[in-house]
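The complex appears here without one of its protein chains, the remainder shown in place.
== chain A ==
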Amino acid sequence: MRPVPPALGPLLLGSALAAASHPAIAARLGAGGAQRPLATGRLAALALNHLVLAATGLAIVAVLGIGLGLIATRPRFAAFRAGIDSLAALAQAVPPVVVVALALPVLGFGGPPTLLALVAYGIMPTLRGTVGALDAVTVEARERAQALGLTPAQILASIELPLAAAGLVDTLRTALVLAVSVTAVGALAGASTLGTPIVAGLQNQNIVAMLQGALATASLAFLGDAALLALGARLRRA
């Protein structure tokens, strides 16, 4: 019997949640309160906006976080490692809602404060995860490559990165889940994302729209997680 691929669970759960956020089904689930479901087109537009915003944030976080992680693991920067760890802990202590709120007077409403919160909140976990993944590469593997006469750049490209690839994908999974979550919070700053029907629904008691937003947001997170799990499984096999 072939083993069940790890991405199957989140994939099925994500698809089920997406189906449940369809107006016809959500209206059935959420009885009580006002019944003004969002049309499919509006929901899809919000989901697309959510996806674009989260993907932009994730791309910035991945480039900066992994880039800084690569720099921090080079031997000459070893002195900064303890500093990075405590900085990461401090950055995690400031909740994303607070970052969005503090950025609001400076950057105005909508996408920019959300994007800032995405980057501010995502970068330190990604950096720490990258450092962890590269640290997991054994000293023997590095020394063997050195003995073969590879340059540091070659060691990075052909030994360290391939060996750390699975760990890096796990780091990106955490960053993706954070990105989807923070983008939903961005609705509070007026960004039009899947958080918008939740926030608006809470204010005017539109339970069905709220449920649709919640289901669709969760579905997006699970589907993204499934995609990265599948990528990670491929890399492990390769």
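As a working rule, contacts are C-beta pairs under 8 Å (C-beta built on N, C-alpha and C of every residue); 3 or more make two chains touch, one makes a residue touch a chain; residues count from 1.
Everything that follows uses one rule, which is that contacts and distances are computed from a predicted model.
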Among "Osmoprotectant transport system permease protein", "NADH-ubiquinone oxidoreductase chain 4L", "Tripartite tricarboxylate transporter TctB family protein" or "Phenylacetate-coenzyme A ligase", UniProt-listed name of the chain not shown: "Osmoprotectant transport system permease protein"
Which residue of A:67, A:95 or A:162 touches the chain not shown here: A:95
Full-complex contact with the absent chain, from A:47, A:72, A:104 or A:166: A:104
Sites on chain A contacted by the missing partner chain, in the whole complex: 9-10, 13, 29-33, 89-90, 92-98, 101-102, 104-105, 177, 180-181, 184-185, 187-189, 194-195, 198-199, 201-202, 207-208, 210-211, 213-215, 217-218, 221-222, 225
